[in-house]
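A single protein chain has been omitted from the complex, and every remaining protein chain is retained in its original position.
And now, subunit A:
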């Protein structure tokens, strides 16, 4: 039998808010977010990094929170689905998901949203092939993906025009 694991003190910033917590060494980031911080938007679909439902960003990089230990996250900045929308409402990717019916049961959706938002920060004008490639690390059992791809392409367009407007003003 395993002996109860050691505990570590971490300071972690999630969606702009900093938390200091004492965590078991074996606690995953996903469990930490869901159970210690009550941020249940991050979902666990497979515990082996294969479905992408638990995707978050760690210092801007996409990460599988089910395969990441909370104890490794000391000093890191995490963004989860709860951190996507701002005071002005939904993030363009969230709005596009609604507009294009890119979600059904909603369980995989947070992972797709976080993935797509991070990708669109890197590449503003993706092709359909690029989008399918980006999203191939996330499994959706409901939609058949086409509407998700449509939503990401549409959000990219919205974000480009927002950037242009900002630049013009």
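In the analysis below, contacts are C-beta pairs under 8 Å (C-beta built on N, C-alpha and C of every residue); 3 or more make two chains touch, one makes a residue touch a chain; residues count from 1.
Following the convention adopted for this analysis, contacts and distances are computed from a predicted model.
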| item | value |
| --- | --- |
| Name under which UniProt lists the unshown chain, selected from "tRNA N6-adenosine threonylcarbamoyltransferase", "Xanthine dehydrogenase family protein molybdopterin-binding subunit", "RNA repair transcriptional activator RtcR" or "Heme exporter protein B" | "Xanthine dehydrogenase family protein molybdopterin-binding subunit" |
| Options A:24, A:77 or A:157, residue touching the unrepresented chain | A:24 |
| Contact residue for the chain not shown (choose from A:12, A:29 or A:103) | A:103 |
| Full-complex contact with the absent chain, from A:8, A:85 or A:158 | A:85 |
| Residues in subunit A touching the chain absent from view | 1-2, 4, 24, 26, 34-35, 39-48, 50-51, 53, 80-82, 84-85, 90, 94, 97-99, 101, 103-110, 113, 128, 131-133, 135-149 |
